[in-house]
Every structure is written in C-alpha cells, then in structure tokens.
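Removed: one protein chain of the complex. Kept in place: all other protein chains.
Chain IDs A and B follow the sequence of writing; residue 1 opens each chain.
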Amino acid sequence: MKSHTAYLTMNLPTRRAFVNITQDVRDAVEKSGVREGMVLVNAMHISASVFINDDESGLHHDYDAWLERLAPHAPTNQYRHNDTGEDNADAHLKRQVMGREVVVAITAGKLDFGPWEQVFYGEFDGRRKKRVLIKVIGE
Amino acid sequence: MKSHTAYLTMNLPTRRAFVNITQDVRDAVEKSGVREGMVLVNAMHISASVFINDDESGLHHDYDAWLERLAPHAPTNQYRHNDTGEDNADAHLKRQVMGREVVVAITAGKLDFGPWEQVFYGEFDGRRKKRVLIKVIGE
Partner (left out) sequence: MKSHTAYLTMNLPTRRAFVNITQDVRDAVEKSGVREGMVLVNAMHISASVFINDDESGLHHDYDAWLERLAPHAPTNQYRHNDTGEDNADAHLKRQVMGREVVVAITAGKLDFGPWEQVFYGEFDGRRKKRVLIKVIGE
C-alpha cells in the first residue's frame, strides 16, 4: 500500500469565502503514485469545511445567503459559545451543514469525478491561518 | 491491496426521489473479493446525494417536506444560480444537507452495518441521466 500526505495553508482576508482546491488535490494524487485508491480531503479547523459542488459564483452566493439564514452570525450573543469571548459560533454551525471532509475515489491514477465535481474549501471564520489535509492511500 | 469500481446509472422520472441502492453496494463488495476494508459510495452529480438511513416511506416523505422547508424550489428567482438559466439551485442546497457520499466498513466480507442501515440515492433534480460511484478497497 502506498500513501501520501499533503497540507494546504489558508489565510483568507474575509470572514467567509469559498476556494477551489481541486488542482491541489490532483497534484497530491499525482505525487502519491496511487493508481487505485481513495483520497481524503478535510478541513483541519472546526469552523471551516471541505465539500464538493459546482464552481459557479451565483451558487456560491446562494450558499452564503442560505447558511446565513440557517445559522446567522449576528446577533452574536444568541450563542452560548460566544460567551467564551469568541464571535464564531455560527461558523461551527455552518461547517456542519457543508461538512468537514470529502473522500474521492482514484481510478487509473485520476480523481474519479463526475462532469461538474470540484473540491472547495469553505471558510466561515477567516482572517487567520488554517490548514487543509490531503491523504492519499492505495496502490 | 484489492480494489473494485462499479458505476450505477440513474434516470428518475420525477424531480425528487429516494432509491434504495444497498443491494448494488453489496454486489460490488462481493465482486471485489475484499474481506476487510472500506467501500465509498458517492453521487457523481452535484444535485444528488448518497446517504444512509431507514427504508421507511413516511420518513422519506418527512425528508422531502423538511428539505423543501429548508431550501424551497420556488420561487426559482430567489437564487442567483438560477440566473444562469438553471432552475435547480435548491437541489445543490438540499444535497449539502443530505451529503454527497458514505463510507462503509467491510468486515469478514460483508457491509458492517447496524440493524437499520440502508444506502440511498437521493435525487433532487431528476429527469436526466446521472451516475453513482462505488469504490471498494481492502484485502
């Protein structure tokens, strides 16, 4: 069994953002030399997500507006987590809707993707350094 | 390490539906010859889900009504994604709640399932051809 581990560093200038990291995942799979296996991609921080969807700016706007409706940032004092001095309770909720991780099949050395699948990092509490983990296993 | 890849084709006559695909997953595991490992099952399209829950029609009704409340289909012009000419923005949101994929343990050659676990394909924008990927790895 082969394995390969890569880490991406994120430091986004806004509280919320979506970043396409598909090429980084492809690069890690290529480096691994794995032809048949799986790749795990996960946020290493608990107020961020990794998810797979469409690279379409209107959709990303819709996600942002929808997540704000499901779990609004303000008023921050509606959340007990924010009694600790944080203001990011909403980010912990939003991340659960969008998910922590994705697992993608590797077939014949490539990400085995449908026509529109792209991997995104979803930031819900930016303006600080965070990391994404890419773990490839297979043979 | 052994691996096996299977693809299911879906083409459902309604916009939204849930389809039990547990037997297809069992068949792929059996074909793989894997005794200890994992199987990944994912929607290859970004307006559909694969998830694990109960095969109970009342519950499926509840999921559908609940998802419509969280992310209504209409009015379609409430979503910027639909400015592209699509009318399926809600499907991209519903899919995030229900998830893209499941990973299931294989123990002694079988899906290592609790008493009620069943694998479902969740369609949120049907009436077109879509695919599901099943990837088995292990030994």
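Heads up, the rule we're going with is that contacts are C-beta pairs under 8 Å (C-beta built on N, C-alpha and C of every residue); 3 or more make two chains touch, one makes a residue touch a chain.
These numbers were taken from a predicted model, which means no experiment stands behind them.
A.B. asks: In the full complex, which bits of chain A touch the chain not displayed? Write them out.
C.D. replies: 1, 3, 5, 38, 40, 42-46, 70-71, 79-84, 89, 92-93, 95-97, 99-101, 103, 130-131, 133, 135, 137
A.B. asks: Suppose we count only contacts with the excluded chain; which residues of chain B make the list?
C.D. replies: Residues in contact with the chain left out: 1, 36-38, 51-54, 56-59, 61-63, 66, 70, 97-99, 102-105, 107, 112-117, 137-139.
Here is the rule we use: only the chains that are shown with their structure count from here on.
A.B. asks: Counting in whole Å, what is the centre-to-centre distance of chain A and chain B, each centre being its mean C-alpha position?
C.D. replies: Computed value for the inter-centroid distance: 20 Å.
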